[in-house]
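With one protein chain withheld, the remaining protein chains of the complex are depicted in position.
Chain IDs A, B, C and D follow the sequence of writing; residue 1 opens each chain.
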Amino acid sequence: MVQKRFQPSGLVLEPEEPYIDYFYDTPGSAPGTLNIESGATLPTIVLIDYNHTHATRIQIDTPEAITPYLDSQSVSWVDVQGLGSEDILQRLGNVFHLHPLVLEDVVNVPQRPKIEDYEDQLVIVTRMVMLREGTQGFASEQVSLVLGKYYLLTVQEEPEYDCFNPVRQRIRANKGSIRGEGADYLAYALLDALIDGFFPVLEVYGERIEALEDEVVANPTRQTLEKIHQIRRELLSLRRSIWPQRDAINTLIRDSSDLISRDVQIYLRDCYDHVVQLLDMVETYRELASSLMDVYLSSVSNKMNEVMKTLTVISTIFIPLTFVAGVYGMNFNPEASPFNMPELNWYWGYPAAWAVMVAIAAGLIYFFWRRGWFSNFSTLQKKD
Amino acid sequence: MVQKRFQPSGLVLEPEEPYIDYFYDTPGSAPGTLNIESGATLPTIVLIDYNHTHATRIQIDTPEAITPYLDSQSVSWVDVQGLGSEDILQRLGNVFHLHPLVLEDVVNVPQRPKIEDYEDQLVIVTRMVMLREGTQGFASEQVSLVLGKYYLLTVQEEPEYDCFNPVRQRIRANKGSIRGEGADYLAYALLDALIDGFFPVLEVYGERIEALEDEVVANPTRQTLEKIHQIRRELLSLRRSIWPQRDAINTLIRDSSDLISRDVQIYLRDCYDHVVQLLDMVETYRELASSLMDVYLSSVSNKMNEVMKTLTVISTIFIPLTFVAGVYGMNFNPEASPFNMPELNWYWGYPAAWAVMVAIAAGLIYFFWRRGWFSNFSTLQKKD
Amino acid sequence: MVQKRFQPSGLVLEPEEPYIDYFYDTPGSAPGTLNIESGATLPTIVLIDYNHTHATRIQIDTPEAITPYLDSQSVSWVDVQGLGSEDILQRLGNVFHLHPLVLEDVVNVPQRPKIEDYEDQLVIVTRMVMLREGTQGFASEQVSLVLGKYYLLTVQEEPEYDCFNPVRQRIRANKGSIRGEGADYLAYALLDALIDGFFPVLEVYGERIEALEDEVVANPTRQTLEKIHQIRRELLSLRRSIWPQRDAINTLIRDSSDLISRDVQIYLRDCYDHVVQLLDMVETYRELASSLMDVYLSSVSNKMNEVMKTLTVISTIFIPLTFVAGVYGMNFNPEASPFNMPELNWYWGYPAAWAVMVAIAAGLIYFFWRRGWFSNFSTLQKKD
Amino acid sequence: MVQKRFQPSGLVLEPEEPYIDYFYDTPGSAPGTLNIESGATLPTIVLIDYNHTHATRIQIDTPEAITPYLDSQSVSWVDVQGLGSEDILQRLGNVFHLHPLVLEDVVNVPQRPKIEDYEDQLVIVTRMVMLREGTQGFASEQVSLVLGKYYLLTVQEEPEYDCFNPVRQRIRANKGSIRGEGADYLAYALLDALIDGFFPVLEVYGERIEALEDEVVANPTRQTLEKIHQIRRELLSLRRSIWPQRDAINTLIRDSSDLISRDVQIYLRDCYDHVVQLLDMVETYRELASSLMDVYLSSVSNKMNEVMKTLTVISTIFIPLTFVAGVYGMNFNPEASPFNMPELNWYWGYPAAWAVMVAIAAGLIYFFWRRGWFSNFSTLQKKD
Partner (left out) sequence: MVQKRFQPSGLVLEPEEPYIDYFYDTPGSAPGTLNIESGATLPTIVLIDYNHTHATRIQIDTPEAITPYLDSQSVSWVDVQGLGSEDILQRLGNVFHLHPLVLEDVVNVPQRPKIEDYEDQLVIVTRMVMLREGTQGFASEQVSLVLGKYYLLTVQEEPEYDCFNPVRQRIRANKGSIRGEGADYLAYALLDALIDGFFPVLEVYGERIEALEDEVVANPTRQTLEKIHQIRRELLSLRRSIWPQRDAINTLIRDSSDLISRDVQIYLRDCYDHVVQLLDMVETYRELASSLMDVYLSSVSNKMNEVMKTLTVISTIFIPLTFVAGVYGMNFNPEASPFNMPELNWYWGYPAAWAVMVAIAAGLIYFFWRRGWFSNFSTLQKKD
C-alpha cells in the first residue's frame, strides 16, 4: 500500500511549515484499509473510570480488557495515544464496535474535521494545536472522539503534546461539576480544551502581523515579502482546520441526539461561540495580511520614488553645468576669427562662466524645492 | 490562572489603537471560571425602581438587598459598573440565578456580541462605544443585559463612560412612555442608546476618509499609507462589533419570547434598521478605504512618472549637447593633416557649433512638446 | 436636541457630491422625537380625491380637514411637500393614526429605504432621484408612502423636484386605468415613477464611464484618477439607495396583505423587474469602474515605460560617444613618449575618431531597433 | 414619448460593442405604453400549424386570422418578426389576450430575460445571439415566447438573424419526435436552439483570450490593455444575458405548471445543464481575463526592468570612464609645480590611463555579470 502525504500530521511545526494536505488512499483500495506509518509511536491506552463517588486511572494492555467498563453506569474515558500498531487498533475497533470507515478516519491521519452520527455513537474528528513553550512554533495533531452512552474513546497521534491534562486534574480533584456529569459533558470539556488551545496560537499570528506592519512601511525587504506570503499560507491552513469544526459543533447543537443531554448542549453553545470567535480572528488576520501585501507594494514604489528623486535632482543639476564647462573646453581657434570663442580672452570670462553655472544650479534647485522634492532628504535622515 | 488579552476592553481608544481580540480561558479550565483583572474598578450597584406612579434610585451595597425588588410588579433596573470583585459578582449571580456560563460571559470581557435565551432570562452581550468630546478617540466597553420578567440587570466594565444618562433622565422626568412600559421596553431603550452611540464614531471615520481622499491624490506620503492601513484595520474591528449585534437583534425580532411584548418588538425593528444602517456605512467606508489604497498606488506611480519625465527631458536635451562640446574639445592636431578638425580654424566655427547645438535642443524640445511632456511642469507649479 | 448629518438629503447634487450617511438620533433620546431642520420648507398639503367618475384637487390648510375623505370609497391621495413645521406634521400623524416610529422615519430624513407593515397601513420609505435638465447633476430626496384602504399619504422633503406630475395628469385626464383602480394601484404608479426616475441618472454614469475609458488609455492624468474614485464612491451610494428598494418591493409581492390586491401585485412584479435591472446596471458599472482602476495603473506604467525608453535610447547612444570625445580631449603630452596619444598627430586621426563614434552609435541603434524600442516613437507621434 | 437606449438591441454587434443597458419608460408613463422605434422593420407573421399527420406553413396578414387556429388540437406556432407597427402588435395582443405588461415587455426591447406565469399562459423573455459567419461579430436580439395550451407565439426583433430554421426543418421533415409532441415541446426545442447558439459565441471569447495570453507576455502594448478591458466588459454583458435565463429555466423545471408536461420537464433539465455550462464558461473566462490584467501589469514592469537594466549597465560603465578622461583633459599647468598633472608627461601616461579605464570597465562588467543583469540581453535577442 502506497501512501503519500506532504507532511506527517503529528509533527511539531515551526512557524515556517504549514500543514496543507489530507491523507488519501491509494485510488481503488477497499474502504477500511488502515495505514500504519513505520516509525509511528506504539499506542498506549489509559482508562479513566469515574462517577461522583470515585475516579480510577487504569493502564490498559489488551484492548479487550476495556469491555467490562463500557456498560457500567460510571463514565469510562479511554484515551489512546499513538497510532503505531494495526493489530491493537483493529482490536480496539472491535471492542468499541467501530464502523470500518470510522477506524479508517481515526487512523489514516490527517482528515478534515467532521462529525458523524452512527446512532449509538457520535464520532468527532478534530484537530489539536499546542503552542510550544518559549517558541513561536506549535504542535498539531489529529484527535478523534467516539462518544457512546457511558464511554468516551479519544485517539491522539502522539503522546508528547496533550492539552487534556487540566481536564484530568479536574476529574481527579473533583473540581467543578465534571464528576457528576456524563460522558457527553466529558466530551464537551475536551472539545472546549481543544478549541481554547487555538487562541494562544492565533495570538502569535497577531504579534507577527503587528511586527510586519512596522517593518513593511519602515524598511520593506525581500524577507518581508516572504513573511507576508508565509503568514497568508499558514492562516489559510488554520482556517481550513477551524471552519469544519464550526460546522461540526453547530450540528451537535442543532440536531437532537440521544447521546447529548440538553444541559450539555447549553455548554456546547459556549464552545460554538469560541469557534466563531476564532474564525473572526482568522478572517481579520487574513484581511490584514492581504492589506499588508498592498502596503508592501506601495511602500516599495515609494522607496523607488525617493531613489528616482535623488538621481533626478543630482543629475539634472550637474548635467547642464557640465555642458557649460564642456563648451568652454572647446578648442576653436580664437585667432582664426573674432567670433571664435572670444569669451576665453575676456577679462571677466571665467567668473562670468561661474556666474552662469551658479545661476543655472540655483534656478533648478528653486524649481525642485517648489515641487517639494527635497522633503524626502530630510525625512530620510530622521530615520536613524 | 493565566489570561492573555491584547488589550483590556474597557479602555479609552485613541484612533490608532484597534481592539481586535477576544478574551479566552486557559485551555482546559472549568467552565464558569471568572477572571478578575487586578486593578479593575470595584463594582458599584445602583437600582432604579419605577412604574408609572413612582421612580426611586437606590445605591446598593450588598447584592442580596436586591432580591425583594425582583418579584415586584414595578420595573427594577440594576446597573452594575466595574468588574473588580469576584465575591460581589458571584453573589450577584446567585441573586439573579445566572447560569455559570452567563456570569463568565459577563465578567470575562471582551466577548463577541450575542444573545442567549435561558427561558426565564434573555442575556444580551453587546458593546458600547462613546466618542470622547473634543477628540477623535472613542471609548469602548462591553455591556451585558440580563432581561427578566420584571427586572433588567446591566453590567458595564467602567463607570467613566456611560451613554445611559439620557434614558435615566427620561425615567426620572417621566418623559415619553418609558415609565408606563415594562422591563422589555427599558432593554430596548438602552439597546437603542448603545446603537445610536456608534453613529458619531462612524462619522469620524467618514471625515478621516474624506481628508485622506484629498491627501492621497495631492500629496501621497508614507504617512498616508499608514493611515489608510490603519483605517482598514479599525473598520474591520468595528465591523466585528456590529455584525453580531445585527444577528442578535434579528433573533429578538423573529423569535417569539415571553419576555418581549409584541409592542416592543415593533420598536426593536427600528433598532434593527439602525444596525443595518451602521453596517451599510461600515461596508461603504471599507470599500472606499480599499479604493483609496488603489488610488494611492496609482498616485505614487503618477508622481514617479513626473520625476522620470523631468529627468528624461533635461538629460536627453543636454547629453547630446555635451557630446558636441566634447567633440570640439578633442586635441587632434590640425597641423598634422587637413582632415584633423579643420572646423577649429574656420571663421564661423564657433557660431556654427552653437547653431548645431541650438538646433539639436530645439528639435528635442519640439519632440517632447509634441508628446505633451511639458504638461506636468505647469500643473505642478500651480500647486502652491 | 443635536442632529448631525453629512449632508441634507433634500439637496440638489452635483455629480461630485455623494450622499452617504443616514440621519441618526442623539443617543438615548426617546423614540418618536421629530427633528425639524431650521430653514426647511413649510409643508404644503394637496389632496387629490378621485374615482372613475370624478377627480378633485383640494389645497389643504389644516390637517384635520382631511379626516372626512379618509373613509370615503373614493381614493384620496394626500401629498405633503416640505418638512418645516413640527406642529403640522404631528397633527398629520394624528389624523392618519401614524405610529410614532413611522412619523419619525418620515420626518427625520434620510432613512434607509424599507417597508413596514402596520396591519391597517403599509409604510414605504423610498428615495426619489431626478436628473436636472441640461446638467449631469441630479436631485435626491426621501419620499415616504403610507398606504391605507382608501387613501395614500405621500411625504416629500421639497416641493421643487417632483416626478409625480405625469401620474397627476393621468388622473386628471383619466388616461389608462388609474381612475378605475384603488389606492394600491396609485401607490404602484408612484413607485413605478420613482424607480423609472433612476434610469436616466444611471445613464449619465454610463456616459461618464465611457468617456473615462478613452481617457484612461490615451491620456491618464491625476484628474482621471480622481474621477474614477469619484464614480466608485457615487455608485456605492446609489447601490445603497436601490438595494433596500429591491427587498421592499419583493416583500410587497410575496407577502399577502389585505391592502394590495392580486392585480396590483402583478404590476408590482414589473416594478421589481425594473429594480433588478437597475441593480444589474449599477453592478456592471461598479465592475467597469474597478476594471478602469486596473487599466489606469497599467496605463501609467506603460507611459513610464515609454519615458524610460526615450531616456535610455538617447543616454546610452550619447554616453559612449561622449567618452570617446573625452579621451581625445586628454592632454597627455605626445612629445613625452611615442605612446602618448599618437592618434592626435595621425593623418586620418579625426576622421577615424568620427568613424569610431558613428560605428558605436549605429551598433546601439541597431541593438535598440532589434528590441523594438523605436516602436513607441512612431505610435506617439500619431497621437495629434 | 421619450425613449432612451444606449444601443438598439436588434443590432449586429462587432466584438468591440457591448450591449449594456435596458429599455426604460419615461418616468410616470402609464403601464402598457408601447414604444415603436421609427425605422423598425414591419412585422411579418408566419403560422406553422402541425400535428403528427400534417404540417402547414401560412403567411398571415391580419392578426385576427390566427384566432381559429388557437383552439384546435394541432400545435400552432405563430412567429412574428419585426416590431415596426403598433397597430398590428396591439391587435396581436388582443388575439392572444396578452396582459398589457406582457405586450410592453415583448415590444419595448431590450428587457432582462425572465419568465412569468399568467395561469393560462407562460411568458418567457430571452435573448438570441448568433455568430455572423466569417467574422468575430455576433447578432443579438430579444426573443419572447408566449406558451399557451395549443399554441406558441414567438416575437423577434429582426427577420435577418434567426436560429430557428433547424427546428422548422425538423417540423417539415418530421424528424425526431417533434411532430408528435405538444406546444411545450416546441417551446423547449426553440429554447434549446437559443441556448446552444451562445456556445459558438463564447468560443470566440476563448480564442480571443488565448491569443491575448501570448500577446500579454511576449509583447504587451497599449492595445493589449484595451483588448483585455474590452473582453471583461463584453463578458459582463454576456453574463447578464445568461444568468437570468438560468433562473427562468430553473423555475420552469421546479414549479409544476399545467402547460409543461412531465416529459418536457426532463428535456428542460438538459437545457438547464447547458445554461449552467455556459455560466461556467463565462465565469472561467472572466477569471482568466482578470488574471490577464495582473499578468499585463507584471509584464509591463518586467519590460521596464529590462529597459532600466540596459540604461544602468551602459551608463554606469561609461560614466566613470568619462570622468577619468575628463581628469586628464584638465588644463592645470604642469610647469607651475611638479604636482600639477605630472602624468601628462609620463612615458607610459596614456597607456596607463587606458589601463585604468579598462580595469574599471572590467570590474563593473564582472559586477553586473555576477548579478545576472546580462541575461536579458540574450533572451531579448532570441525574440526575432
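Odds and ends about this structure:
Here, contacts are C-beta pairs under 8 Å (C-beta built on N, C-alpha and C of every residue); 3 or more make two chains touch, one makes a residue touch a chain.
Quick caveat: nothing in here was measured; it's all calculated off a predicted structure.
Only one of A:Thr26, A:Asn94 or A:Gln169 touches the chain withheld from this view, namely A:Thr26. Interface note: of A:Lys114, A:Lys149 or A:Arg168, the residue touching the hidden chain in the full complex is A:Lys114.
Only one residue in the set D:His99, D:Arg112, D:Arg208 or D:Lys309 touches the chain that does not appear here, and it is D:Lys309. Checked against the full complex, the candidates D:Ala40, D:Val146 or D:Cys163 give a single residue touching the omitted chain, namely D:Cys163.
Residue in contact with the omitted chain (choice from A:Gln81, A:Gln156 or A:Thr322): A:Thr322. What chain A contributes to its contact with the hidden chain is residues 4, 6, 20-22, 24-32, 99, 101, 104, 111-112, 114, 116, 219, 222, 225-226, 229, 232-233, 236-237, 240, 293, 296-297, 300-301, 303-304, 307-308, 310-311, 314-315, 318-319, 321-322, 325-326, 328-331, 341, 343-351, 353, 380-381, 383-384. Contacts to the hidden chain, counted on chain D, fall at residues 163-167, 170, 175-178, 189, 192-194, 196-197, 199-200, 203, 206, 213, 217, 266-267, 269-270, 273-274, 276-277, 280-281, 284, 287-288, 291-292, 294-295, 297-299, 301-302, 304-305, 308-309, 311-312, 315-316, 319-320, 322-323, 326-327, 329-333, 336-337, 339-341, 370-373, 379.
Quick note on the criterion: only the chains that are shown with their structure count from here on.
Fewest steps needed to get from chain A to chain C, stepping only to touching chains, is 2.
Touching chain B and chain C together: no chain.
Superposition on CA atoms relates chain A and chain D by a rotation of 145 degrees, given as a multiple of 5. Set against the C-alpha centre of chain C, every other chain centre is closer than that of A. Distance from the chain C centre to the chain D centre is 25 Å, each centre being the mean of its Cα atoms. The distance from the centre of chain B to the centre of chain D, with each centre set as the mean of the Cα atoms, comes to 41 Å. Across the assembly, chain D contributes residues 329 that each touch 2 or more other chains.
Here, these are the chain pairs in contact: A-B, B-C, C-D.
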